[in-house]
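A short write-up of the structure that comes next.
As you look at this complex, bear in mind that one protein chain is not there, while each of the others sits in place.
Here is chain A:
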Amino acid sequence: MTVESQSLPAPAPEVTPEGAPFWAATADGRLTLQQCAACGRHVWYPRYVCPHCHSTQLEWVEASGRGTVYSFTLTTRGILDYAGCGPYVLALVELAEGPKMMTNLVGVDTSTLSIGDEVQVVFADTGQGNALPRFRPLAEP
């Protein structure tokens, strides 16, 4: 089966001070990440302190929006906003920059989907001034 983005809810996040730059960028269709100026590693999800080296010098950088499927599941057990949307794919996508991001895969055929597949970000408008980053198969160049 194939789950299309429009069949999924796009609940608006509660924007916290740490995450405000991230959500603001989604409104422009940009995926951003924190990167630590002290140790150089990327950080997901947004926060005040680097969990790798404990520096507080976290800076926002633009991500490529590309990644690979690290793991995924087709789940029938939607809860809260997802209670009535039918089966959908929850996934951990390993971004090209390194961190794994929990997200949904859309526009994928679940009968052929595999760990390691290349994906690219797409944005689902929440209607509240920001958008949820989801991923679909990488388009052929």
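Methods note: a contact is a pair of C-beta atoms (placed from the backbone, for glycine too) under 8 Å apart; a residue touches a chain by one contact, two chains touch by 3 or more; residues count from 1.
One rule holds for everything that comes next: contacts and distances are computed from a predicted model.
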Identity of the absent chain, which is to be given by its UniProt protein name, from "Glycolate oxidase", "Protein-arginine kinase", "NAD-reducing hydrogenase HoxS subunit beta" or "Thiolase domain-containing protein": "Thiolase domain-containing protein"
Candidates A:Pro21, A:Gly78 or A:Gly107 - the one touching the absent chain: A:Gly78
Contact footprint on chain A, counting only the chain that is left out: 8-9, 11, 13-16, 18-19, 41-47, 50-52, 70-82, 85, 88, 90-92, 95, 98-104, 110, 115-116, 132, 134
